[in-house]
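As you look at this complex, bear in mind that one protein chain is not there, while each of the others sits in place.
Presenting chain A:
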Amino acid sequence: MAAEREPPPLGDGKPTDFEELEDGEDLFTSTVSTLESSPSSPDPASFLAEDISTNSNGPKPAEVALDDDREDLFAEATEEVSLDSPEREPILSSEPSPAVTPVTPTTLIAPRIESKSMSAPVIFDRSRDEIEEEANGDVFDIEIGVSDPEKVGDGMNAYMAYRVTTKTSLSMFSKSEFSVKRRFSDFLGLHSKLASKYLHVGYIVPPAPEKSIVGMTKVKVGKEDSSSTEFVEKRRAALERYLQRTVKHPTLLQDPDLRQFLESSELPRAVNTQALSGAGILRMVNKAADAVNKMTIKMNESDAWFEEKQQQFENLDQQLRKLHASVEALVCHRKELSANTAAFAKSAAMLGNSEDHTALSRALSQLAEVEEKIDQLHQEQAFADFYMFSELLSDYIRLIAAVKGVFDHRVKCWQKWEDAQITLLKKRETEAKMMVANKPDKIQQAKNEIREKERVKDFKTVIIKYLESLVQTQQQLIKYWEAFLPEAKAIA
């Protein structure tokens, strides 16, 4: 959850932000034109404002006020964005944790970017249904693969570089097929950027795979054993799934950060994802602060829908965890089975050797061979069990954690709302009014997100794939035993 508080990368990151700004403008102008929302105009900001007023329903009143106070950027941010900067303001003042939003320039830029990003989704809200329909109709064409893990460097500074290959027919990318090399911290950096931008709005940002200090150290140190290869493979698969899930999300797909991640050959080091960096410590402190906050904030859940959903998610989370535990046990036992079958195969072969009746001896050797093949089968099945089923479940469990994060955000938002209301009562300022008015929109956003259609489909597809793998295993088993049967019958 602290990920959402992750400040945009400092230092190195700054130029990136500027780049992003330009990209962002380009992005939105061009894509907007593609979607034929409105004729594009040279000034993105005002254009977007007008557009919003015509198309969207939410922040309309806010956008109208956009043109008025341009001098005070904060005010602008407040009105324009309304979904995001109120978060940032209080962050600087009232939060117990040390200031998370750092240097002012970035803050200045950030809200502007936020505003664009925030407005963009609003525009796209209308066309999002179109996009979704496209997705359902398989015209949504972007394929991402993560492959070829390579160890770069030596010793403790070594890292694994993964090749990220994108194949797409979407016009917003410059090429239709390209690949770049990324390392794990790049993925984490991408996630934190996306999270900081979208989580406030109530979007569910797919969670990134977890850091594993132990695992990586083993790889760094150069242990060439199977556990480190397994670890790398696990991570590769998890990264792939993460990217795939992220691009499935139509709004996130439009994000310039994501595009840059996929396309540009050099990515500035996301230093703040290191576990022991200053930002890392900040994150930990924030996490603790959040936990305390969670305990102290009591919210009268006026919206029954949310309450119900929250309860549902709690249950779902529990069930998934249990299921996950069972599947992990299955994986473990299957691996055991595979090992034991291999041992038995060898033993049977030895027995066949010492048997002096020739036909029986041959049959026993055949049995040994069959069992060996079956052992391989079991191993493959164990992999399938693991990669398809178990990892899927853990991804979902993390997703649920992210959803919970959204809920928590909502609670915070509610708190802000309360504060705003108090402010309203006290000061009766326009800003407060705006904040009050804009909370419902955010909830609407969250509601849209929590719509689980896609996730459900995802889950179903994976389970079906898994069942198909089981089918294949059985078919192979049948083949092997059918081959063995005549041998057994031939024992004279």
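Going forward, a residue touches a chain if its C-beta (ideal position, glycine included) is under 8 Å from a C-beta of that chain, and two chains touch if they have at least 3 such contacts; residues count from 1.
The criterion applied here is as follows: contacts and distances are computed from a predicted model.
A single chain of the complex does not appear, and UniProt lists its protein name as "Sorting nexin 6", one of "Neuronal-specific septin-3", "Sorting nexin 6", "H(+)-transporting two-sector ATPase" or "Myotubularin-related protein 11 isoform X2".
For the chain left out of this panel, the touching residue among A:348, A:384, A:402 or A:420 is A:348. When the omitted chain is restored, the residue from A:152, A:401, A:422 or A:478 that touches it is A:478. Considering the whole complex, the residue from A:239, A:327 or A:384 that touches the absent chain is A:327. The set of chain A residues touching the chain not shown comprises 312, 315-316, 319-320, 322-323, 326-327, 329-330, 333-334, 336-337, 340-341, 343-344, 346-348, 350-351, 353-357, 359-360, 363-364, 367, 452, 456-457, 459-460, 463-464, 467-468, 470-471, 474-475, 477-478, 481-482, 484-485, 488-489, 491-492.
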